[in-house]
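As you look at this complex, bear in mind that one protein chain is not there, while each of the others sits in place.
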Amino acid sequence: MPGNTFGEAFRVTTFGESHGPAVGCVIDGCPPGFPLDLAAVQAQLARRRPGQSKLVTPRDEDDQIEVLSGLDRETGRTLGTPIAMLVRNADQRSSAYREMQHIYRPSHADFGYDAKYGIRAWEGGGRSSARETVGRVAAGAVAEQLLAARFAGFSITAWVERVHQVDARAAIDALAVTRAAVDASPTRCPHPASAAAIEQAILTAKAAGDSLGGNVRLVIHAVPPGLGEPVFDKLDALLAQAMLSLPACKAVEFGSGFAAADSSGLQHNDQYVWLDGRMTTVSNRSGGIQGGISNGMAVDLRLAFKPTATVLKPQPTADDAGNNIDLQAKGRHDPCVLPRAVPIVEAMAALVLVDCWLRQRGQVGDPWPGLKGPLR
Amino acid sequence: MPGNTFGEAFRVTTFGESHGPAVGCVIDGCPPGFPLDLAAVQAQLARRRPGQSKLVTPRDEDDQIEVLSGLDRETGRTLGTPIAMLVRNADQRSSAYREMQHIYRPSHADFGYDAKYGIRAWEGGGRSSARETVGRVAAGAVAEQLLAARFAGFSITAWVERVHQVDARAAIDALAVTRAAVDASPTRCPHPASAAAIEQAILTAKAAGDSLGGNVRLVIHAVPPGLGEPVFDKLDALLAQAMLSLPACKAVEFGSGFAAADSSGLQHNDQYVWLDGRMTTVSNRSGGIQGGISNGMAVDLRLAFKPTATVLKPQPTADDAGNNIDLQAKGRHDPCVLPRAVPIVEAMAALVLVDCWLRQRGQVGDPWPGLKGPLR
Amino acid sequence: MPGNTFGEAFRVTTFGESHGPAVGCVIDGCPPGFPLDLAAVQAQLARRRPGQSKLVTPRDEDDQIEVLSGLDRETGRTLGTPIAMLVRNADQRSSAYREMQHIYRPSHADFGYDAKYGIRAWEGGGRSSARETVGRVAAGAVAEQLLAARFAGFSITAWVERVHQVDARAAIDALAVTRAAVDASPTRCPHPASAAAIEQAILTAKAAGDSLGGNVRLVIHAVPPGLGEPVFDKLDALLAQAMLSLPACKAVEFGSGFAAADSSGLQHNDQYVWLDGRMTTVSNRSGGIQGGISNGMAVDLRLAFKPTATVLKPQPTADDAGNNIDLQAKGRHDPCVLPRAVPIVEAMAALVLVDCWLRQRGQVGDPWPGLKGPLR
Partner (left out) sequence: MPGNTFGEAFRVTTFGESHGPAVGCVIDGCPPGFPLDLAAVQAQLARRRPGQSKLVTPRDEDDQIEVLSGLDRETGRTLGTPIAMLVRNADQRSSAYREMQHIYRPSHADFGYDAKYGIRAWEGGGRSSARETVGRVAAGAVAEQLLAARFAGFSITAWVERVHQVDARAAIDALAVTRAAVDASPTRCPHPASAAAIEQAILTAKAAGDSLGGNVRLVIHAVPPGLGEPVFDKLDALLAQAMLSLPACKAVEFGSGFAAADSSGLQHNDQYVWLDGRMTTVSNRSGGIQGGISNGMAVDLRLAFKPTATVLKPQPTADDAGNNIDLQAKGRHDPCVLPRAVPIVEAMAALVLVDCWLRQRGQVGDPWPGLKGPLR
């Protein structure tokens, strides 16, 4: 009934407030005997870490992960038992938030938490802070390793496609983007000219005490056909839930998405075709998912993130005592969440896919019918 | 682990194939003692029924619902036990689909089901047919009654905002649309001039054996603040899952959605303000949800539906034996799913909200802190 | 959150009141492509059917099952989609219960349902009636077929071991009992002399308007090692839940059970030994389960059922208006639930095991490590 667990077969529960002692997660249901690469987990955490560049919040956290359970002491292999992972919060400056204890910051979760629970951890947004995503990224990095080991050619790549008015969409070959290209710029936009423009836009907004939003694109290669659980846990439905559960995410579209209205059925349909003994489609307006089930083509989606709600200019707002007031926000924040959202989006995608894979394996076995014979 | 149940507290399981004996649902967790209005349930089913107008599929189903359990025999009140509801499939013409038994229709779920299960009900799309949504609409109608009885002023209204190039968005005052206005046209677009244009566009596409997509808008009034379960079952995350689980839905955006990139944080933030002793926001770019929790403003979202994949023109595609072939589709279909999607979207919204309400009541009680005192 | 669904991977939801229109179930998560034997399902229903003998309730129900979904129309194979199954209630005589509408029958669920929901279906116990188990038996019969097809030698056999003072325990070789032997007597006790004594005891009690309780024994052969999900969903924990969820069941013990206190660790331990290349134990005081995981030996448990609460003699009790009254019960009932409990117990065992198998397959694959090499 509560909402801090994600997944049915590969279950991840995250815990922790922004300025509490620690954040982390427990993974339940990890396949046993897997040689987990903890350095790769730490590397994904480094990609979401604050303080990486002048584009992101200066909060100083090294985000070293400690594994408390679930790994064999001698071999580091997964035991099949719960994997608890912990990151201590180091740089807590709750005094910066003291004056906001009774104030509802515009477009923040403060009011919602008070309305819901009658209490909230007001320091740094408490549970609603993006700091909570540390646990997601750690768990997602485990999931990604499992998927890459099972499905040849599997890769998850997210990138910043647009920030405010700088839209690199047309300049990027979405099927060819690599993580190396993404990480070449602190903006995480793989198109260098756009990246430069985005960097400038973010710095300008930052200097003005303002913030910017934009789009993240996600492409997943080598998703096998047959993943997704109709009728409610369709692959796109679960990905949509996963992404909309991220702070500041406001929209998701799969394949053609909102642009589907610009074409008719005859124009929009993805025709099937056998190619080298493998089923493919001529186009991929479906974004790799039809009827809620992967069809073997690249899973392709786009997300919208709003401008960071924290801005460093005075804003009118209200407090919890019935007063309308002016707020001058303090505290550290990202002038644009997009760069750090990239590894978080990848983590959520990995969590959805590993869960769908294990659910599929449970009901149908592995390999399943569609992975045999002419299909693959 | 399987995916045919939606909700945690108000749990709905749907069953049934398009051309099997019946479709229906079981609701588990319905509050007891509620005087269920079965006529209102039937009325929502009538709104999604095929054959309503020349804009939709001519399949002839009266969709009379039978309640098998969960209601008191004498008073019709809910017992708190599972409510099983059943609609018989009447107009089955599976022979029309015989030749498609081994063919994967473009942009349909046929291939995905085969890939996943190694078997599929090929008549009329089987489980992937929109006929499955009968159970959703019946359950959603129950949910809606419960919500309306609990929250004064509560209403859920969806409508067709756009079909293909006819976009009525700017012409409609989203906060003022009523179901009566929506139902005034078989297009379910509440703006008469746009409705006429949409009707013409659909009929033209139908005559050409083609199909069209578009947008549905959804506005929910009087959602109390505090609903939604961070961090994974946020209200927007669950609504996104619910909507993307619908056939042909390809995208969802909340509030400003993708347009959020066009503004900065200072421009985009919704400022809180006390108005007549009630917390409100000056703008509602958040779509009524912040940090995944309702804030008391109208919940506002937009969906994209692709053009119906079934078209009545020859299309190249593939079969399950390795052959690339030409398909001339038969069978009945909607040239545009949007009009009939409206009650289905409303049903899914009701299912999400009733579930969030009962989950909130479980953890926090009812009324919860944010519904007391100055907040409401 | 509600409680009418059992299982995580093979999920069964039952619905229906004793005197409502129908009882039944929906199975979600059934492996696809399985050639379901519906006659075998019907046969298990016949074993729990009322009116089989003079030892059980004379309610006249033929309990013909109708499958509404989830099977391929032409081959009868499972589709992997929800299997909805329905049995109409035929012999309803609610007038017999009218006077009990406001009376709480001793040791019945009447008061509990009123206390919980504030409303109850008072005809024949409503949802608390053993009639609800029709859905369990139907689903369990599906589960049993799946298990028998997967695990060579698999069998589930329950029997009546004791009724009141007639205890056949010492006379029965528990590892050798067959269903044929069980069904040789309407008592479902496989020891003929005890069966005769039990029959006499039940008839005597019936004639006196009284009722009797006793023990059911359950032995499952060829359960593979490795099933059960520590730490909360251990195999014995799930079996205990399953059995205690049955009407009138008051106790369960595994292996030595309560008698374990009569021995010490040195006496009680089951020593492992390799026998013909297969791991076995010298004794089986553990009842085939250690640490909550099956060890490959026979799963062995014993259940206690209380005497039927319905008796046909006047009893003092209370009504819902504050009065202490005398009740003369009417309605049909079983003077002893044990004979009909046998197929129900088998069904619950099958549901637990198929669920554990699919959960194991999801996390670890199939065959899992312990089914390879020297272990099996």
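A, B and C are the chain letters, set down in written order, and residue numbers restart from 1 in every chain.
Convention: contacts are C-beta pairs under 8 Å (C-beta built on N, C-alpha and C of every residue); 3 or more make two chains touch, one makes a residue touch a chain.
As the structure is a prediction and not an experimental result, all values here were calculated from the model.
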item: Visible chains that the absent chain touches, using the contact criterion stated earlier; value: A, B, C
item: Touch with the omitted chain, as defined above, among C:Gly140, C:Pro190, C:Pro339 or C:Gly362; value: C:Gly362
item: Hidden partner chain, touching residue among A:Pro50, A:Pro106 or A:Gly126; value: A:Gly126
item: Which of C:Leu71, C:Ala121, C:Val163 or C:Val299 contacts the chain that the document leaves out; value: C:Val163
item: For subunit B, residues in touch with the removed chain; value: 1, 8-9, 29-33, 80-81, 230, 358-359, 361-366, 369
item: For subunit C, residues in touch with the removed chain; value: 1-6, 8-9, 14, 104, 106-119, 127-128, 132, 162-165, 205, 209-215, 224-234, 236-245, 247, 250-258, 260-274, 277, 279, 281-282, 285-287, 289-296, 304-311, 313, 315-318, 321-324, 359-360, 362-364, 368-371, 374-375
item: Subunit A residues that touch the omitted chain in the full complex; value: 1-5, 8-9, 11, 13-17, 19-24, 26, 28-29, 32-33, 66-73, 77-84, 86, 94, 116-121, 123, 126-127, 358-359, 362
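Just so we're on the same page, only the chains that are shown with their structure count from here on.
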item: Contact network partition after subunit B is left out of the picture; value: one piece
item: Most distant chain from subunit B by Cα centroid; value: C
item: Distance from subunit C to subunit A - Cα centre to Cα centre, in angstrom; value: 45
item: Centre-to-centre distance between subunit C and subunit B (centres being mean Cα positions), rounded to whole Å; value: 39
item: Whole-Å gap between the CA centroids of subunit A and subunit B; value: 26
item: Subunit C: positions in contact with at least two other chains; value: 1, 8-9, 29, 32-33, 80-81, 358-359, 362
